[in-house]
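Excluded from the complex is one protein chain; the other protein chains are retained at their positions.
Then we have subunit A:
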C-alpha cells in the first residue's frame, strides 16, 4: 500500500482542498434553496385548515384577490427563486393529482425541508437524507393504506362527507351541505358503470349566472345555455316536444371562399338580388321546417354571420326557436348530451340527425336569461351544473374573470373543488377504494409509526427518519394553531391518544378539542393524503440534490 500510495495521494489531497472550498459554495446554494422554499411554505401556512386565514393578494395591475386556496396563492405570488418555484409547482401537481390538499403539501414540504436543514448541518450527506426520505415516503403510504376505510362507488353518503370536508376550508363553507351532494350527483351521473375509471370531467359543464344565491345552485339534467333565445322577430321562447338540430352552417346570404363581388348595373337588378337573397334564405328555412325541427342551435361562425335579421325573421315565422353563437368546442358536449349529430350542410339536414327533448325554454333568472333543455331523449352521460350567486364573492370573481383569463380557475373553485376531489377519488376507485380520516389524524399516526420504525433501523437512516417523523407533526400543529388552540397541548394529547391505539383521533376544529374524527364525518380520499406525502418528499429530494444554480441562456 505504501508503494502505491504516492500516486493517488497528490490527487487525493488536491481534490480535498478543492472540495473544501467547493463544498462551502454548494452548501450555500443548498441552504439558500431551502430557505427560499421554506419562506414560500411559511407564507401559506396560516391558511391551512377550516379555520385557516385568507390572504389578500394585490397583483401588479391593481386587482385584489382574497383567497385561502394554497394553489391560487402560490400561483399569484410570482416567485423568482428557482427552488421556491419548485414549491409552487408542487402545489400545482397536487392540484392535478388529487384536487385538494394544495396547502397541506406545501406546508409538509416546508417542514421536511426544515428537518433536512438540521440534518445537513449535522453533517449528513444530502443523498443519504434523500434516500431516507424515499424510504419514508414508501412506508408512510403503507401506513396510510392501513388506516384507510374502504368505500363503494354506490356509497353516496360517504362521497358527500368527503366532499363536505374539503369544502369546509373554503370560502363557501357555509354552503357545503348543499354543494357537496350536488357535486357528488354531478360526478356520479357522468360515470359509466362499466368503466368507472374513465371519468372525463369535461362531461360536467358549469354554467355561472349572477342573481339568486348560492342556495339556488342546481343540477340540471339536460343542457343549459347562458344565452338568450333570439328574440328579434318574436320567435317562440318555449317549445315542448322539441326536435333539436345542431347546425354548423350559416343561414345567411351565400358567400364564397374566394373573394366575390356582385356587379349591379341597374335598379331592377338590385331589386332582383334582394329578392333572390330572400328566396335563398326562405328555401333554407323551409328545408329545415320540413324535417319537423323546431329548435335550432347554431354554431358561431367566423367567416360570416351565422344568422341575419332576415333569417331570424323567417325562422321565427316558422316557429323555430333559435339559439345562436354556440362555440365550436361546445358542439361535442352538446351533441353528446342531446344524442344527435351536428349538421354541416343544408343538404344533409335530415330527421335522423335531430335530437329530442321534452322541453326547451328560456328562463329568466336574476338579471339575465338562460335557456334550459330538459327531458332529453336518450341523453348522453353528461350533466350541467347551474351555479348561482349574488354575494360579493361571486360577483367579484365573475368581474375579475372578465379582466384576467387566468382567474377563470377561481370562480369555478367553489363548485369545482368537490368535483375535482370526487373525480380524483373515482379515478383511483378501481385501485384504491378508500377514504381516510381528516383532521390531522393520518399525519400524527404516520409520525408515530415512523418514529417507532426509526428505532428499528440503524445508522444514518434511522437518524434521518426520526427527524422527518417529527416533521410530519407540522400538519396537526398548524391546524391547531390556526384554530386558535394551544398547539403543543393538542399535539401531545393527539400523540398520546394515538399511542393508545385510537388511530382515528384527530383535531375537531369546530369543537376545539380532540375527538374521533371519523364519527364527525371528517373524511377525505386516501389519494389526497398519499399524493401529498409522495409529492412533498419527491420535491424535497429534488431540492436536496441540487448543488448549484447555473445561469444559462
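Everything below uses one rule, namely that a residue touches a chain if its C-beta (ideal position, glycine included) is under 8 Å from a C-beta of that chain, and two chains touch if they have at least 3 such contacts; residues count from 1.
Convention: contacts and distances are computed from a predicted model.
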Per UniProt, the name of the complex member that is left out, chosen from "Septin spn4", "T-complex protein 1 subunit beta", "Alpha-1,3-glucosyltransferase" or "glutathione transferase": "T-complex protein 1 subunit beta"
Residue in contact with the excluded chain [from A:118, A:269 or A:496]: A:269
Footprint left on subunit A by the chain that the document does not show: 1, 4-5, 7-12, 15-16, 18-19, 22, 26, 33, 80, 82-83, 85-86, 89-90, 92-93, 96-97, 125-128, 134, 197-198, 200-201, 248-249, 253-265, 269, 272-273, 276-277, 280, 299, 331-332, 335, 341-345, 348, 534-535, 538-539, 542, 545-553
